[in-house]
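Here it is, the structure in full.
All protein chains but one are shown in place.
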Amino acid sequence: MGLITTGERTVVRAPEPTGSTQDSWVTSRLDFLVNWARSSSMWPMPFGTACCAIEFMATAASRYDLARFGMERLSFSPRQADVLICAGRVPYKLAPVLRRIYQQMPQPKWVISMGACASSGGMFDNYAVVQGIDTIIPVDVYVPGCPPRPEALMYAILMLHKKVQTERLRDGARHTEIEPDPQSHLYIPPSRIDELSEPFGNSVHQTRSAP
Amino acid sequence: MSRRTIEMAVGTSGVDQFGRPMRAPLAVRGNGALVLEAPPEPELEGDHMLINIGPQHPATHGVLRLVLELDGETVVRCVPHIGYLHCGFEKIGEYRQYNQIIPWTDREDYLNSIGNNVAFVLGCERLFGIEITPRCTVLRVIAMEMSRIMSHLVWMGTTCIDIGAFTPFLWLYQERENLYNLLEGWVGARLTTSATRVGGMAAEVPDGWMDGLKAFIRGFPKTLDEADRMLARNGIWMGRTVGIGALSADEAINYGLSGAMLRASGVAYDVRKDVPYLDYETYDFDVPVGTQGDVYDRYLVRVEEMRQSIRILEQAVQRLPDGPLNVDDPRVILPPKTRATSQMESMIHHFKLVMEGPRPPIGEVYVPVESPKGEKGYYLVSDGTSKPVRWRIRPPAFVNLSAIPRMVEGHLLSDVIAINASIDIVMGEIDR
Partner (left out) sequence: MTRPLPSYPSTRPGSAREAAGEPAPITPHHIAHRGGAENPSVAALRERFGAAIVRAHVMWGETTVIVAADAIHDLIAFLRDEPAHAYNYLVDVTAVEYRDAEQPMELVWHLRSLPWQRFLRLKVEIPKGEPLVAPSITDLYASADWLERECFDMFGVTFTGHPDLRRILMWDTYREGHPLRKDFPLRGRFSRSEQLTQALSIDTVGRYSMTELTIAEAFDDLPADMRERLAERRAAELARSTRTLDAGDDA
């Protein structure tokens, strides 16, 4: 069963990019310089909640060593962070906290959703857990695994670097803050969230409490 | 208690002629702690300040929120708020077969995954009325003690960071990597192991694995001693931990504390000795008990527990018997794959066990174990179906954390962090 795409895509519209659509030598060199600076030393904000946080700590420790990416300086203050690594399951009680921390980070910012629980709710398909943090904040890279191995997290970081290196300064939309809908506090339509959170596969049958 | 006063080279009168405090004399207590004897501060009028620590904070060991009412820097009242990692474990346990719950036990106290696996299946086996094989018993003891060391290594590393020492974290995490390698070789996963099954284990230890474990047993005490030497008689460490967050024995019992928290207060309650399981009474080990019940004693108790775990591991490795790993009980154990794919009865047997799951008789059990956090028990209630009616996790860290308002009263803000670290909380277990 695949995902059915609906007509409406977004609740709020990001601002249109302005300016010319052609790249000049100066702008492409500037882009390269800016992207190199941004990706070479991204300070992570470890929003670590559960088991993935332990694997994140193991990645930051001496065996796997995040310092080679310039990321050993963990920034627990969102004001000084570049990338929010959401490591672990996010229950509904923690959702407004995550949203608030993300909003407190200054642009440019990126999000790595580490682990199955942060990416989709994982094995926690129940009343308490957010079925994927991308329903709350925009995510750049998803890392599957429960928990992902440190090598997987490093691969995700490298993927994020590649993503950053393809950014262009003139795409103002990329690093503009998305404002959620004031009533529902959501930034994607509720129907889309419900559709994405539908159980599929084995999870459908594991709802019965008694055989 | 004997005291020496060290005269500082610059003025030591305490207050200058305007009444402002100056460099005050340092006194050294008999136990080696450095104490600042400042002159009494003038009584200042003012409101108490309310500050909020968490739920996202480096030093809260997970998503804990502490709201502190401060008088200057002294804590008057502390209100902890939990639930930020509540993921409905107990609810979902009612929708899963007994073997399917095992991966869930990995994730609640994620520092003690394999220990939780063992604790859970011990409860299941009592509910089913199954006796496990001698080889499985010893392997489970090995698993539990490895798990204890793993959990205490994280505790020690993160406590050091909280109090300000970063290097032991890296040394101890490297030791943890050695244990991760061993676990990966055995069950295929580093952290979330799901290593047990009702009636046995998920996998046999591979060839050569025991040599790896013996190498670890030889090498680990040296690293532990190195880290311990850096901290145990260190003036800064002792100054930050001695006399902080003390609880008396009676209070600790009444607060339901368990594990190192209770033993540091002088109560020698260890589930391995008092409510034995897995033949722990046949192993030769000591239970370290503290005297003051402060953060320093909890540190000493946990470090000594790691040493005792090594001692148990040595004995377990010596006595590991050969023989079958899983119990020969068709109610719970799957038939061998070759038979399941060639004989119809075995195929049906396999199918029923996987699709429906093993069914215990009607009943209930509570089997406690000594997890690194304290008395951990799974209360299982069965109504004869393959899914439990109630899966209750008795969370030691939850009950230990409930004592934090009592422990931080009257202490400074920085002590709150040290006390919080000494409880050894894991929010996955507290909030479930």
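For the reader, a short list of remarks on this structure follows.
Per-chain numbering from 1; labels A and B assigned in written order.
Everything that follows uses one rule, which is that a contact is a pair of C-beta atoms (placed from the backbone, for glycine too) under 8 Å apart; a residue touches a chain by one contact, two chains touch by 3 or more.
The structure displayed is predicted, hence computed values, not measured ones.
Residue B:V365 is the one among B:L64, B:V365 or B:V408 that touches the chain missing from this view. Contact between subunit A and the unshown chain involves residues 92-93, 95-97, 99-100, 125-128, 130-131, 135-136, 180, 184-186, 190-191, 193-194, 197, 199, 207, 209-210.
Contacts to the hidden chain, counted on subunit B, fall at residues 50, 52, 67, 69, 77, 79, 81-83, 86, 88, 90-92, 95, 126-127, 129, 131, 249-251, 253-257, 267-269, 273-281, 361, 363-366, 368, 375, 377, 379, 381, 383, 385, 389-390, 392, 394, 398-399, 401-403, 406, 431-432.
To be clear about the criterion, only the chains that are shown with their structure count from here on.
Here the spacing of subunit A and subunit B, counted between their Cα centres, is 31 Å. Subunit B contributes residues 55-58, 62-63, 83-88, 91-92, 94-96, 103-104, 106-107, 110-111, 154, 169-170, 173-174, 176-177, 180, 190-192, 356-357, 385-387, 427-428, 431 to its touches with subunit A in the complex.
On subunit A, the positions that touch subunit B within their shared complex are 47-51, 53-55, 57-58, 61-63, 74, 76, 88-89, 91, 93-94, 97, 101, 123-124, 126-129, 146-147, 149, 206-211.
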